[in-house]
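Quick one: the structure is below, questions incoming.
Complex shown without one protein chain; remaining protein chains in place.
Order of writing sets the labels: A and B. Residues in every chain begin at 1.
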Amino acid sequence: MRDVAIIGAGLSKFGERWNSGIKELMAEAGIMALEDAKITSHEIEMLYGGTMASGRFSGQEHVAALMADQLGFHNVPAVRIENACASGGSALRQGYMAIASGIHDIVVVGGVEKMTDVTASEATTALGGAGDQEWELFQGITFPGLYALMAKRHMYEYGTTEEQMASVAVKNHENACKNEFAQFRKRITIDEVMRSKVVSDPLKLLDCSPISDGAAVVVLASMDKAKKYHDTPIKIMASEQSSDTLRLAERESLTAIKATQLAADKAFRHAKLAPKDIDVVEVHDCFTIAEILAMEDIGFYKKGTAAKAIADGETALNGKISVNTSGGLKGCGHPVGATGVKQAAEIVWQLRGDAKDRQVKGAEIGMTHNVGGSGATAVVHIYKRAD
Amino acid sequence: MAGIVGYGVHVPFYRIKVEDIAKVWNEDAESIKKGLNIQEKSVPSKDEDAATIAVEAARRAIKHAGIDAHELGAVYVGSESHPYAVKPTATVVTQAIEAGNNVMCADLEFACKAGTAGLQMVMGLVDSNMIKYGMTVGSDTSQGRPGDALEYTASAGGASFIVGKEKKDIIANIIKTVSYTSDTPDFWRREGASFPSHGGRFTGEPGYFRHITNATKLLFKETGFKPADFDYAVFHQPNGKFPVNVAAQLGFTDKQIEKGLMTPIIGNTYSGSSLIGLAATLDVAKPGQKIMVTSFGSGAGSDSFAIEVTENITSKRKNSTPVMDIVKKNKTYVDYSVYLKNRGSIKKT
Partner (left out) sequence: MERSSASLWRKIRSRYNLIGNLCENCGTAYFPPRIVCRKCGRKSKMVEKQFKGDGTVYSFTRIRVPPDTFKEEAPYNIGVIKLDEGPMVEGHVIDTGKELKIGTKVKMVFRKMYTEDDEGLIYYQYKFEPL
């Protein structure tokens, strides 16, 4: 098995991109990534494209071929990867595997979602497809509804409070203020979160990540070729994934995402590392409660203790561990298929020392965590600067 | 002889008081309450309809009867608010009680007497040994035209009766049934119309009173029974006054109709009306007692029944849910705006 590194990263601006469709968003992120890697389109051997619901949002399927086409790749094999909100992270893992296995040397991984060409109501319905269609969405159980069920139970079992959950949103908006690509560049307060409209109790509007348009692209290379393209390749130390039951009610627990626990455990063992070794991590905060669950499930905090630690500021920029320096899904935006790849881009910049105002001092080892649906898929990667 | 082997009732738990309706239309609540002998009526939840009510009633009837639903040979549902104009409510009920596929089935409509018409049908099928058990349901979520007099009484509810022939099952024998029918335009609703229309005072004498008295007198003639032979009498009850008046006309006392008079507290459940009155009476009747039931459906017709309670009624009571318990459970008052919202009368598009 060969070592794999990331040699280039690029993002489009995230937000309501009225002037841009899937093609424009991909080009924005892709050109930036290719320039960063100082690589030409002729050298690309394979493309993996992650998008959750381009059909429902734009009537467009076959998106990987579209991506390869728009980025000017020449007859490159292209495959679409769909794992709901973990489409991006899953595409990244496929790209990693293609190189680690020795089949390809240079692979581009892209993620994109264009969510604002449909009404908010239609978007909410489409997102519900991440859950079980027959028993969850059919009964009108929305995506926020599923996480609200988890939050209610977490509050019941561990005393987690709505204010503690709100502190996740406040922190991530604070971080997003420093991210030029982020959808939201405005600080919010706990009070504002608490007073925002209830979507599905206890989750309020500001507990929820927004509807966003955006794309993210990374370029992967085998380690022996990587140095040719970039001085500071970022090595992927571990790439692990797990699945679990699609229905929330069938999980072993409503207060833990087992797929995260399994993927993170495998990743730490493969990289021979532990939670304490991670300097900076991008976790999947589709809702504030999701970040709390992630911090516990990955192993940074014991079950039931993360909420207080976050509220106390332990996970702020340059705190005990820096979490979601990009602003997370909450502050940076959540164009579903792009998120997993955006997380990787953020870690690449952090480990290179290129994160400007939101730089985590001395960051050497980073991690990304991407979840699909209410936890039926989880993908975890660990990264280290390879010099 | 065919007889009743079990029954079940369902009434939605929301209520609206006469006062809250009268207030909206600037009418005098007290005179309406006195004139119609009614306090309040039932209001369905937004997710209830004649089918869901029929299913709840049918499930209770199966439990009371103590039979396996697969033993039902026929299921008929009578209503004037069937959810579909074409696609029977009866198939929803049949599916929801797991009766299997080998069932004769259809929907009925005869205004408020569709449920008792179904009772006569299953009696015939059972008596002739064509089926072992048959079920009839009368269920409605009747629409009252806003501002119309009927708005004070048009309510929601349903009852299901199961008929069989084996003596060990029967809680009440149906000794005789007769009907009186004529083409009388007292109350009607055209296909596609939202609300029914009626002939005002014409609905009284030529409608309700004529058919009920003729059917009941025919029953007396064919059975030899007189009013005093019955312990209880149940009449169709479009309001709380008509049944009192027709009882007096026929020679029954207030006491005889008391137990079966439900409209004052739940309104007129239309196809459920007489059957719910019968169920409430059977809840308290003792072995050997006789019950006279005459229903009425506009258009018009009446079905009359002479019923005698057997010993089995007492031992089977533990499996029934008394009508008064159902009427009291979760009772919650709503005001006129919530009433309109639940009925789907507030347009959003």
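A few remarks follow.
Methods note: a residue touches a chain if its C-beta (ideal position, glycine included) is under 8 Å from a C-beta of that chain, and two chains touch if they have at least 3 such contacts.
The structure displayed is predicted, hence computed values, not measured ones.
Contact with the chain that does not appear here is found for just one residue of B:G35, B:P83 or B:P227, B:P83. Only one of A:I103, A:A249 or A:A274 touches the absent chain when the whole complex is considered: A:A249. Among A:G145, A:G214, A:P233 or A:G366, only A:G145 touches the chain that is left out of the view. Here one chain is not drawn; of A:E136, A:E240, A:D279 or A:D297, the residue touching it is A:E136. Although one chain is not displayed, its contacts with subunit A can still be listed: residues 56, 121-122, 124-125, 128, 134-142, 144-145, 148-153, 156, 197-203, 247-250, 254.
Panel shows subunit B; residues 13, 45-49, 51-52, 55-56, 59, 83-84, 92, 95-96, 98, 330, 332, 344, 348 of it touch the chain omitted from the view.
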